[in-house]
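Note that one protein chain of the assembly has been removed; the remaining protein chains are unaltered in position.
Right, chain A next:
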């Protein structure tokens, strides 16, 4: 198998940093990452190996961090990057291709109509303003009359919300909606720029916070995985800001090894083959 080595032409190098080399391995990786939207680290490693197998099976698989940094150096001039994040509920590392230059809804704009996008914005606002990071289906649906564009009935809006879930923009839990980890990764900048006053931020990592724990005395908030790391093996957890006793249950730090031992991970998709009848 021949791999297609093309170095980046000079007119692309708008950066003072040394720009990396793109081969078909990297291109395939980018394509698949984009198609999936967001992937967990374990899947990303599998994906990387797959791309090497297809395009350059004799090469050694580069360390993931370097591999991604290489690609990011090429993407820099396009204001795109592969961003690493962590799921808010259980601290799994995730990766997504994030657009740094355009506003959030650009990726959604081609999949959704004007009124659907507006429904998303309304849901987003409710989620950001909420205490728990969740907005109830009822509250979102009550805003249907305020939507821009074509009139939408509540029944239709319910289906649109499901569409958002399918496209990994929202997550539903018991009739309530919050942002999918993909949305948080992709839209953090947009959210912070658009809702600078309402936005919550984690006291530890200073990133956008949708779900988390708060100190009942001084009100600072922390992501669950940040709480897990900060209070790891601390028998008397205390608020980093006001030193009051931290009243919530301390979650466990995410351990990828334990995850693999537990067997099938949530996002393990087997390749599909056409069924033989």
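Going forward, a contact is a pair of C-beta atoms (placed from the backbone, for glycine too) under 8 Å apart; a residue touches a chain by one contact, two chains touch by 3 or more; residues count from 1.
In this text, contacts and distances are computed from a predicted model.
Only one of "Protein yippee-like", "Immediate early response 3-interacting protein 1", "MAGE domain-containing protein" or "Ras-related GTP-binding protein" fits the UniProt record of the hidden chain, and that name is "MAGE domain-containing protein". Only one of A:66, A:129, A:193 or A:216 touches the absent chain when the whole complex is considered: A:193.
Check A:45, A:167, A:229 or A:248 against the missing chain and you find that the one touching it is A:167. Of A:37, A:93, A:240 or A:256, it is A:37 that touches the chain left out of the display.
Although one chain is hidden here, its contacts on chain A can still be listed: residues 1-2, 4, 6, 8-9, 11-12, 14-16, 22, 24, 27-28, 30-32, 34-37, 50, 54-55, 74-80, 99-103, 105-111, 114, 117, 148-149, 166-168, 189-190, 193, 269-277.
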